[in-house]
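The structure's right below; bear with me while I get my questions together.
Note that this complex is displayed minus one protein chain, with the remaining chains in position.
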Amino acid sequence: MPEPGLRGKLRLGYIVLGALIAIKIAEYLVGTTIPNGVWPFLTILALVGAWPILYYFMHINQLWHPKSRHDE
Amino acid sequence: MSRNKHLVLASILVVIVSAILVVIFLNTNFIPTEAATQAKPIDHLLRLLLGIGGVVFALCMVFLIYSIFAFRHRQWDSAEGPPLEHYSPLEVAWTLIPLAIVLFLAIQGARVLGDISRAMPAELEVKVVAFQWDWRFEYPQYGLESEELRLPVNRPVLLRLSSLDVIHSFWVPAFRTKEDAVPGMVTTLHLTPSRLGSYKVWCAELCGTGHAQMQAPVIVVEPADFETWVKELQK
Amino acid sequence: MSRATTLVINRLTIKRLGLWLFILSESFLFLALLVVRFYLQGVQRPTELNQPLGFVISGILLLSSLTAYRGESAIAYGDEKLFRRNILFTLGLGILFLVGVGIEWAEGFRFFPPASGFGTVFFTLTGFHAFHVLTGLLALLTLVLPGQKGRFTPENYWAVEGIVKYWHFVDVAWVFIFPTLYLVS
Partner (left out) sequence: MTFWRLGIIRGIVVGLAGSGLGMGVTMLLRIALGLTAWKAGPVTAVGTVVGILFYLAGLGAFKYWLGWVRRRAAEEPQATEPTQPHWARYLSFDINHKTIGIQYLVTSLLVIIVAGIYQLIARLETSQPGLQFLSPNTYNSLVSLHGIMMLSGVLLGIAGMMNYLVPLMIGARDMAFPRLNAISYWLTPPAVLLFLFSLPAGGFDTGWTAYPPLSLRAPLGMQLMLIAFYLVGWSSILGSINFLTTIFKMRAPGMSLFRMPIFIWATIATALLQLVFTQFVGIAFLMLLLERLTGLGFFDPDKGGNVILFQHLFWFYSHPAVYIFVLPGLGVISEVVPVFSRKPLFGYKAVAISSLGIAFGGMIVWGHHMFAAGMEEWLRVPFMFTTLLVAVPTGIKIFSWLATMWLGKIHLETPMLFVISAIVVFLIGGIPVDLYIHDTYWVVAHFHSTLFGGFVFPMMAAIHFWFPKVTGRLLDERLGKRYWTVMTVGFLVTYLPMFWLGLNGMRRRIADYDPALGLGTMNTVATIGGYLTGLAMLLFFINLVVSARRGAPAPANPWHSQTLEWQVSSPPPEENFVTIPQIVGSPYGYGIPGSRHALIPMSSQPPEEVS
């Protein structure tokens, strides 16, 4: 993290949300403009969209770094 | 007795017992006489499975029962067995050999599945309609409808199964093969009756109160007799 | 590290693992539902489906994940005011999401009723998801009840962490449900 502390965390949140919204828009464009055969792209986009939530919001890496206290 | 003597004795017993079991399994008629060409590979597979099963069963049983009698210890004292914790060659063997057997069986099974689901030329087509709790048979090539399934001997038959209400299953024990009749779809079954006689088709999938009684006659006749039957019904 | 602190951390990792296992199990529930969608309907989708509305409510749910994250981060640094405000935002956004689903349902009843091919799939998937949202909302509510003031500290806020994790999971589920229902063709 470039900026430590609460401010850094909050900024990170905005960045993650921005990325998520961008993915959603891409998804939406793919889904509404291309008539068929889109499911592989959508699957990839959904996976790409799920990862930031799992990683940055849900702190999945705490599972393999069990000693961390909360999200410090 | 030394350790090796135990091993030799048990191995001899294994050979004897498995020979006896295999002979029994391969020479007893467990099942009704087969009446369709598709029954042959299925029976062959069944005997193969029983044969291999017999050998494995004998192997385990002999060692188990031998151990119980030879190594029984009656007092709860401090006597303990030799600390054999593992022996890798043996463990690898009893992983790889079963794996090989399993592969072999899977290939055999795949071949049988291929054999029984293969389409034949010039098949007689019969629509089998199942409903609670009876069967109806339609012969679209002849424009017929019948309460019984009458088939000419040695002519390949294609059954198209469908159901009007719940799931049923078409099973003639002497033909061996079996297929469900599923509402909303048409399933198929290939068979070639090979023996004259009358049999019964049973429903093999629980279908409600009348399931136990759900049956219809299946009659395998000479081709000429089949033609007469068709003509008679068409009138 | 003192023995007491070690115990607290151990307890925390235990709770975390338990929650993740629960989430794993629940994700198989959603996986099964997604399989049902493709098995029954393939990639079909009726033209009456309101894609823009679906997009908007997806955005709302993503935004609620951000506010939940902000709430959790705030309490981790002891900023109680920011924490409460963000959890309240999350609650509001969650309710807004449910309202959106309600509008969709009202439209759905007209165009693809529940007892028809796509309707069955649509109402089941959104219904199960909405049920999870509802339970998440109830859980979030317990965090900001008046009596909870001053309860969570940077040293001990497992309840916040757990409930927020669950909320994110509900969001992740929707990340997969939205394209499967609204976008595939």
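A few points about this structure:
A, B and C are the chain letters, set down in written order, and residue numbers restart from 1 in every chain.
The rule we apply is simple: a contact is a pair of C-beta atoms (placed from the backbone, for glycine too) under 8 Å apart; a residue touches a chain by one contact, two chains touch by 3 or more.
Everything numeric here is computed off the predicted structure, so don't read it as measured data.
Here the chain not displayed is in touch, across the complete complex, with B, C.
Interface with the hidden chain, as seen from chain B, comprises residues 3, 6, 30-32, 42, 45-46, 49-50, 53, 56-57, 60-61, 63-64, 67-68, 71-74, 76, 79-87, 90-91, 94-95, 98-99, 102-103, 105-106, 109-110, 112-113, 116-117, 165-167, 169, 171, 173, 176-180, 182-185, 187, 200, 202-213, 215. Contact residues of chain C toward the unshown chain are 10, 13-14, 17-18, 21-22, 24-26, 28-29, 32-33, 35-36, 39-41, 114-120, 123-124, 142, 145, 147-148, 151, 159.
Simple rule for what comes next: only the chains that are shown with their structure count from here on.
One finds 53 Å separating the Cα centroids of chain A and chain B. Separation between the centroids of chain B and chain C, computed from CA atoms only, is 50 Å. Of all residues in chain A, none touches two or more other chains. Those residues of chain C lying in contact with chain A across their complex are 9, 12-13, 16-17, 20, 43, 51, 55, 58-59, 62-63, 65-66, 68-70, 72-74, 76-77, 79, 154, 157, 161, 165, 168-169, 171-172, 175-176, 178-180, 182-185. Chain contact summary for the complex, chain A toward chain C: residues 5-6, 9-10, 13-14, 16-17, 20-21, 24, 27-28, 30-32, 34-36, 38-39, 42-43, 45-46, 49-50, 53-54, 56-58, 60, 62-63, 66-67, 69-72.
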